[in-house]
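Apart from one protein chain that is not included, each protein chain of the complex appears where it belongs.
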Amino acid sequence: MGAKAGVGALGLVLLAILVFLAVSSWSRQPAGAKPSIQPIRFPHSVHVQTYKIDCQYCHSDARRSEYAGLPSVQRCMGCHRIAGAALPEVKKVADYYARGEPIPWVRVNKLPEFTYFPHKAHIRASVTCQTCHGPVETMMTFGAETGPRLTNDLLTLVGLRPAPPPLTMGWCLDCHRRQNATAGAHAPLDCVTCHH
Amino acid sequence: MNRRDFFRVVTASGATAAVTGCQRTAENILPLVVPNEQLVPGVAAWFATVCRECPAGCGVIAKNREGRVVKLEGNPDHPVSQGALCARGQAALQGLYHPDRFAGPLLRDGATLTPASWDAAQKVVADKIAALRSAGKGQAIALVTQLETSSLGALLDKWTQVLGTRPRVTFEPFGYEATRAANRATFGRDAIPHYAFEDAQVVLSFGADFLETWLSNVSYARAFARMHAFRDGRAGTFIHIEPRQSLTASNADAWVRNAPGTEGLLALAILRVMVDAGLADRRFAEVVTGINVKKAAADSDVPVETIRHVAEVFAHGKPGLAVGGGMAVTGTNATPTLVAINLLNLAAGNVGKTVRFGPDSGFGKVTPYAEVARLIQAMVRGEIEVLLLGSGVNPAYTLPGGLRFTDALKKVGLVVSFANQPDETTALAHVVLPDTHWLESWGDYAPREGVVGLMQPTTAPVRDSRPIGDTVLAMGRAVLGSEEGKGPLPWATLEQYLKVAWAPVVKDEWAAALRLGGVWKETAPVAVNARVAPVDAAPPTLEGDADGLTLLAYPSFRFYDGRGASRAWLQETPDTMTQAVWDPWVEIAVETAAKLGIAQGDVVRLTSPYGSIELPAYVSPTLHPRAVAVPIGHRYAPYHTPRYVTAPAGSRNPVALLGAAAESASGGPAYLGVRVRLAKTGARRPLAILQATHDQQGRELAQHVDLGAAREQALRGKPEHEEYFSMYPDQKYPGYRWGMAIDVDACVGCQACVVACQAENNVPIVGRAQAAYGRQLQWIRIERWAEGNPGHPTNLFLPMLCQHCEVAPCEPVCPVFAAYRTEEGLNGQVYNRCVGTRYCGNNCPYHVRRFNWFQYEFPAPLDVQLNPDVTVRQLGVMEKCTMCIQRIIAGKDHARDAKRAVRDGDILTACQQTCPTRAITFGNLKDAQSAMVRFAHSSRAYHVLEEIGTRPSVTYLKKVVREHA
Amino acid sequence: MSDSHATSPTFADVTRDVARTLAPPGNLYFGWMSVVALILTAGIVAWTGQIWWGMGMAGKRVPQMWAMYITSFVFWIGIGHAGTLISAILYLFRARWRTSIYRAAEAMTIFAVMTAGLFPLIHAGRMWFAYYLLPYPNQRDLWPNFRSPLVWDVFAISTYLSISTVFFIVGLVPDIAALRDVSSGWRRRIYAMLALGWEGADSQWRHYRRAYGLLASLATPLVLSVHSVVSWDFAMALVPGWHSTLFAPFFVDGAIFSGFAMVLILVLPMRHFFGLHTYIQEKHLDAMGKLILVTGLVLTYFYLCEIFTTLYSGDDIDKASLFWKVTKTYAWALWLMYFCNCVSPLILFWKAARTSPVVLYVVSILVLIGMWFERFNIIVPSLGHDFYPYTWGIFYPSPTDTMIVIGSFAWFFLLFLGFIRVMPSLSVVEVKETLPPPMKDKAHGSHH
Partner (left out) sequence: MAATTETLVGVFAHVDTTVRALEELWAKGYHDVTVYTPVPVHEIEEVLERDRPLSRVRLFTLLGGLTGIVSAFLLTIWTSLVWGLVTGGKYLQLAPEGIVGASLPPFFIIAFELMVLFGGIATVIGMVVLGRLPRFRPSRGFDPRFTNDRFGIAVHCAPERSTSVREILREAGAEDVRA
């Protein structure tokens, strides 16, 4: 009887450890910033789904630089001089252009500054943008919610608002290891590749 | 859109790339308004220009990221620098982003300078000039600039002519007037030739510090390395004669310590020995008939045997090269001394071979000091009412104390300075019209005939400043009342003038010339007729007490004439010989120190007839006992104090002790001109010296091998080595394995790598007290190890950086894997993982790991310089050399773009890239063909502290010592 | 001191005397408490400054990247050892004299380890990331480096603290029950809670005795391992003067040596102020004195071994380091250590000295000074004169690290002072055990 209780107690300790494991792996911290209001309500879904614009048409630095880059205001105006010129949000773009001012977009995806993430290498390895940024093409407002919050997860479960995947180190590593194991890639696993 | 606006826009976008801390606040990303083909955010753009930190005029390329210049490198295509850059050049960035830079024009209001608009400030000057002109007093206007050999100089000359002012004075404190005078006397040519060190077998230098500041130190260091390096069993010989063991002297195979001022005597004695031994043409016999070798030996404190030996070695080196200069060869006998040296070159048949007239140095355009002195005298007489001082000119600091420049300046009604940061002269100026930094400017510069480097803005002006050319053009037109495009000064800007001037030269190739960095062509040597005549090179006459000590005031290789001193990087880079940072010192011979009871760090007062200065003593076992030596150029910028150092009151500038008199033959200043008295003040100010001892204690950190043995081993191969034994399996390297080879024989200790590393890797400045307490942060250091007789040691320079050991003691002790070994054979250090136990720092036998004791700051706008590819470390983390991991990653990235493996030479570390003597080679240890592996398998290869079994990835090559040089 | 039981106290006397130590304290006690608290506050302020401005506030530098904090860390860990030795090893050896001091010694162990455990935190450049050393599942997929002696430290010290605490609490339970049953009011309620309902029933005692014995046998190898592991922080490193296989036994012996000194420093005033002469008798002091003497002699032997192995090794760098330590900048510290640790305990060869509280107290203080400097001499001079002459240097303590080290003593004494007023600092049960059990028929009990 006594021994049984003891074994039970040990079991409880082990269970507590398991719960701790589960909770801590679930609570991976989101790398994105808090949701913020962009100066212009830019709908990715309209541009990508309706007008079939390639991601890299606007984020054209992704294939040659560390940064994906934002389109210059001139590039926006390339289309919007005519397309949708009457829409109030597009007018804001035109105003910025007319004033010769950059649009103060609010950063959504931000890695810590001790992390070096080159878009170029990932584009070269044919990683899709959605792998890290989530189904941006379906989003009206990008990154309004980032990171694995519980409500987010539950909503995702019922197919409501998809959250971008967590940009955490373990998540990066998982993908690198998976690619190396399955796709024969040479994704680096050296710490200093990203942290230097 | 003009270029400046274009940079401004990009800079705005670059501002988003925050570099420090780990803020999680929302931040904005600003896109470009108009896309730009040249500048892609995240990709470096390189712009070629010319370094103007000294008159050597090395070509540089500036790395621009997001509109900000973040790094300078030597322009590999430029014939002077050939890809290398010295410490001063590397540190030019700190001038660009100097926190003290003037925010805009200033006008004097009583005791202070107050901000003014450009229009207002220019109007003050223009009105004054106009008034003087209308009063017919054009000669009361004087313009003084640093050496400007090309377009800017021409434009300014044009300006002086048009306005009828005095001719422009090109002022350089180190102007080599005596060399020109001697060449005038011997060769009938008022020029400084090009010295082809690389072609010489033997170099005999009379005080010429060509590895520090003499003429063109980068170019000559590279040439010297080519001449001196051990290759295929052969190596050139270098003999240096100087009263002080300077950095150049300590690189000599034989350093001959002479009494100050006796270089000429020695040159003639050597010539006499050559003549007597039949090693020189008989026609030189007549010029040396009066020379008594024994007397010369006694006067110069050099044994007769040494003179004979030097003569023999020099005469047998075909071709040889004798050079003279340095500050010990100035003064009343400077020209005869240099004439004597010319005779040596003639006698050995070097003229035309290693001494080449034709590609003459730009230094020939310097206004002799005597004329500068005449200008000052005119100022004293009140004849000068407007004095315009270009940037780079700081006469209040660099002119001899005997000239009393400060007093003279008070007689000038309007002093206009174009300096862009405060110095001793701007403190006295009435108007400051800040010039752009050379990295923000258009221009061109010809360091020697046939080589013209083009300068272009590499970034938008960091502060509200305007090119001096633009400012004087605007003021000139205001004086003349003419409009842009019309009149004698039609050009709107210097840029416009430059393009007009260059149009016939480059035709349609302007963009190509800009990309290359200039235009150069081979300039054939010009034959010269020599005049061989006897010369009297008796020791110079010195002012001051007869029983005083001869003052050797010499330019610091870190600060030149003081121009570099505002750069904190240079202040914290140790002087290689003393390993002192920040504070200047007076070098006192041990004998003198013992006599006067002076200990190292005692503050000593030096008094000459012209003033006195107080400096802490550095007791030197090598200095000639009749001399004291003080480096020129140590001054502090306002932002240094008290942030990094507390400056004692009073002058520490040795130039203040010098007399005003010029040498009669050349009109050059006399840096060797006074005797000083020493007196202890009783105060102490210990020097911040980084190296605890110069004695290796037999630990064989820096090793050397005799030339004979090196030859033997080069032929027969290295003796067998004990095999390394381990109970653990060896590490496997799936891809590359990086390594480095450092040639101790080639390293001249110039510290360029230290500053390059600091610039590349965001290494902060810690300040004097912290550096003195072993908390400096540089990832690479140049150690000086002295061997043999302490009074006359052989110095070995050992660049020490992380050895990237295969069995690294630092790694297994780290509890969190912040230190670990990468798959490519580096010792990785992950800052964001580091907890700061410092265990690795203790366990590193080389002590190359650096700890962030505090949160170090990069005072704005110096933070703009930070390399965006390298993390700025937080307080409490360990850091160290990464072998420029960011460059390795970039190199691999480029190779992958080209669908190939990394080739030898694709990746250069910052230290390797800038090394003037190419002492450092980086490469893939698995590539048997790489230069690095060839070095690593050389018979001279060794590892530092090999017996510990750390198996470093850095291989050193022993210094080759000439046993009978 | 009641003389009602001059010959041998009864069980009831024991309970009463122990309960008396927990009576409301007087001004002297509060005076000491406030002095100690004030010093501790200064230490905390110094630490706060160090966290805020950086590790540079402490006097560390290259090459002494470790200095005062690791010295104090090893010192405090060493102090802890005597407690476990007394409570576990002497328990297993049935050394009955331990009973009167073991509770205080055990408390000292826990507080010393709690003090020592602070130092790695104080020492770390980014103490706010110290949790990286713990093996917990994390989103980085990255675990600590189990090859690092510092991770061994984490395991050894946390185990040591846990086991010591458990051992201590287990020992306390019957005592608290005894106090519960003689006290009243809020104290009784608190003691009742802490006693876990202990009644001294036979079913409790049989498991208790077994468990106590097992814990003692676990703690015994543990106490030997902990200081061995701590010594490996040094022995595993390359530094000349550290890289020695001698270190594990050397450290363990030194630990016990200094621990006994600290026990005396704590127990002698306790004996005086609480009037516990009946329980802490001269024979106890004598036994402690002998142990200090023996461990001191062993330590002297280790010092000689250390010098001998260096001289005999033929390793020039090691020899240079030793020569420097003995003759140069830090020689005073070395010779002070030799005097305190090797010479001063020799007086304990005399029984009169061993039973004189004053002599014992002075020797103990000297031993503590000597042992602090032993760790200092291992760390600071060895690092200051190691492989690389370029970086050789002299360490100067700064106000910050000095204040933090002094503050650590305050922290320790604060904990101990608090403890003796709320918990039985003398084991009620074990003291009773050592008394002759009450027998009606004296002859019957005589065979025990």
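Letters A, B and C name the chains as they come in the text, with residue numbers starting at 1 for each one.
Note that a contact is a pair of C-beta atoms (placed from the backbone, for glycine too) under 8 Å apart; a residue touches a chain by one contact, two chains touch by 3 or more.
What you see is a predicted model, and the numbers here were worked out from it, not measured in a lab.
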Given B:511, B:727, B:860 or B:928, the one touching the chain that is not displayed: B:727
Sole residue of C:29, C:155, C:273 or C:361 that reaches the chain not shown, by the stated touch rule: C:155
Option from C:31, C:135 or C:399 whose C-beta touches the chain left out: C:135
Identified contact with the non-displayed chain, of C:22, C:104, C:133 or C:177: C:177
Hidden-chain contact residue, picked from the options C:93, C:146, C:301 or C:350: C:146
Where the unshown chain meets subunit C, residue by residue: 10-12, 15, 135, 141-148, 151-152, 155-156, 158-159, 162-163, 166-167, 170, 173-174, 177-178, 180-182, 196-211, 214-215, 218-219, 221-222, 225, 229, 429-430, 432-433, 437-441, 444-445, 448
Positions on subunit B where the hidden chain makes contact: 726-731, 806-812, 814, 817, 819-821, 951
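Assume only the chains that are shown with their structure count from here on.
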Farthest chain relative to subunit B (centres taken as mean CA coordinates): C
Gap in Å, rounded to a whole number, between the CA centres of subunit C and subunit B: 59
Subunit A and subunit B: spacing of chain centres that average the CA atoms, whole Å: 48
Subunit B, residues touching no fewer than two other chains: 817, 820, 833
Junction residues of subunit C - those touching two or more other chains: 142
Complex interface listing, subunit B residues touching subunit A: 9, 12-13, 16, 18-22, 24-35, 40-43, 735, 817, 820, 822-824, 826, 828-833, 869-872, 882, 885-886, 889, 893, 896-897
Interface residues, subunit B side, partner subunit C - complex: 690-693, 695-699, 701, 770, 773-775, 781, 783, 800, 809, 812-817, 820, 833-839, 841-843, 845-847, 850-855, 874-878, 945, 948
Sites on subunit A touched by subunit B in the complex: 33-34, 36, 61, 64-67, 69-75, 96-97, 100-107, 110, 112-116, 118, 120-121, 124, 186, 188-193, 195-196
